[in-house]
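What follows is chain A.
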Amino acid sequence: MKEHLLSWLTFAPTAGALLLLFARVLMGAREETIRRLALALSLVPLGLCVPLLLRFDPMASGPQMVERVPWIRFFGFNVDYFVGVDGLSLWFVVLSALLVTISILASWRAIDQHVLAFHVFLLLLETGLIGVFVALDLFLFFIFWEVMLVPMYFLIGIWGYERRVYAAVKFIIYTMVGSALMLAAIISLYYLNGGTTFDIPAITENVRAGRLVLDPATERWLFWGFALAFLIKVPLFPFHTWLPDAHVEAPTAGSVILAGVLLKMGGYGLLRFNLPLFPQATEEFAGLLCGLAILSIIYGALVSMVQPDLKKLIAYSSVSHMGFVVLGIMARTEMGLQGAIFQMLSHGISTGALFIIVGVLSERRHTRWIAEFGGLARPMPVFSALFGILALASVALPTLSGFVGEFLVLVGTYTSELAHARAYTVLAATAMIFSAAYMLWTLERVLFGEITREENRHLPDVNGRERLTLIPLAVLVIVMGVLPNPILRRTDRAILELKQAVRGAVLVQSEPLGRRAPNPALFGSAAREQAESMRRR
Partner candidate 1 sequence: MERALFVIFALTAIVAALNVLLRRHPLHSALALLVVLGALAGLYILLGAYFLAMIQVVIYAGAILVLFLFVIMLLNIRAEEARLARRPFLRWLALPFALLLGAEIFYLVRTFEENPVPSGTSVGVTEAIGRELFTTYLLPFEVTSILILIAILGAVVLARRG
Partner candidate 2 sequence: MTTIPISWYLAVAAVLFTIGAVTVFVKRNALVMLLGIELMLNAANLTAVTFSSYFRELAGQILVFFVMVVAAAEAAVGLAIIVLLFRHRETLNVDEAQLLKL
Partner candidate 3 sequence: MESLGINYRAIGPELVLTVTGVLVMLLEAFSPGKKVRDGILAAAGIVLAGVAALALWEEGPVTAFSRMVIVDGFRVFFTLVILLGTLLTIFVSWGFLDEERIPPGEYFALLLFGAVGMTLLVAGNDLMILFLALETITIATYVLAGYRREDLRSTESALKYFLLGAFSSAFLLYGIALLYGATRTTNLAEMARVVSGPLGQAEIVLLMAGAAMLLIGFGFKVTTVPFHVWTPDVYEGAPTPVTAFLSTAPKAAGFAAFLRVFSLTFPPLGIESAADQLASHWVAAVTAMSILSMTFGNFIAIAQTNIKRMLAYSSIAHAGYVLIGVLARDWAAVAFYMLVYTIMNLGCFAIVALWARRGDERVLIAEYAGLGFRQPLLSFPLAIFLVSLAGFPGTAGFVAKFWLFKSAWGAGFPELVIIGVLMTVVSVYYYLYVVIVMFFREPKEEVPRVPLSRAFVAAMVVALVGVFYLGLLPTRVFAVLNTAQNLLAIGQR
């Protein structure tokens, strides 16, 4: 049977966008119709996620549901249209589809200008997002990676707040600096691999099997070529300053997608490229990156704490949360890697939802300043409950999604072979305190206390549509916290293989360096781990 599921998933939104255009141009659809239609169209990829999840085989090795068609040929362009999902990417695809639908719902009233264009851009963006995660060809990956910048740029620039232009430009220039160097690195890698293919699994396999051995200097350059793009996207301190601006100025939908999916592309990239392709350089720079991750975690939390602007506060909290992702990835233990993925998913949902929360507020009050609120729990009890749950997920309260990710990252870091693993763990764990401080302080100032402004006294509570956006996310946050295994199980195999690839390559190449011996209680032979993971299922 020919496999087309992923193509459908990726391009259904594009088709949807075209359909929207036709609906307006040929049938003269009104704004309300456009909204409904866009929502319905966004449900298509979301619906396609069901067969995706059903057909995904957690046991299978390598990418699944692969489609491969020769695409561009001649002159060294051995570019294939090559897509597939594996444990690393599966959930991000689902997340993208989910958050786009939620975003459309969340923008129902907030977007009253250029409704058609908004939804067209959003759907195009979705294609880019899903495409990044399913692409298995470097060239294709890069196309999706860049392509999604344009709709995002428009989303921020047209429907954003006051300083939207500055934010949009900053966003695009910042990210493009990183991706420009990645392009150079891709080209370089292509030649180093023999100049015949952009096939990611093949190149990865060549590295793993020792057929593609890079000299250390080259590897370092390539590592940074890729890493910089990803770290800017993540964003890791000190490359993070685009994020507060972009998040704050973007419309709610834009913030949701930015926080929910775009940042994840950075973490995903590190997992997909830096770790397996440049294991030695990763080993070399892991300490540095961990240090920066720690800085991000603490710094993001502290700066978040003192923000007077609710949206900026949440934006900075993203910096903190995403620091965990980088830390987990650089720890390169199964728990760390899985924790990183889980943390990304959790952050995508909880922070995305928090941005919707801010959106709800700013739709009602046209301000995001914390000082303008206070005592909202009285007029808006449901809203407050949802805000509370999501904030607590962000605080990583056990049984909520944030905890699983952070805990796995912390355990993973502690048990890793990093040079200062303990110090990293301890420092990262301080986020527990800081996140509680900024989130609860925020809750206190927004929801609790006396109502200081008369306008707030009779604010309407979340309406049905808003509930439809927030409650599923809140429920997901709880479900993911209580039952993370369905997610973890589907990433297991890919993580295991990734870890083995990394470890194998490092061990093969750096045996004489004699790193400190792993704790035998934790690290059995690779074979034992394999057996173990089999048994677990």
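Quick note on the criterion: a residue touches a chain if its C-beta (ideal position, glycine included) is under 8 Å from a C-beta of that chain, and two chains touch if they have at least 3 such contacts; residues count from 1.
Keep in mind how these were chosen: all candidates are chains of the complex that A comes from, given by their letters.
Since this is a predicted model, take the numbers as computed values, not measurements.
Only one of 1, 2 or 3 makes contact with chain A in this complex, and that is candidate 3.
Against candidate 3, in their complex, chain A makes its touches with residues 70-77, 114, 117, 139, 142-147, 149-150, 153-154, 157-158, 164-165, 168-169, 172-173, 176-177, 180-181, 183-184, 187-188, 190-191, 195.
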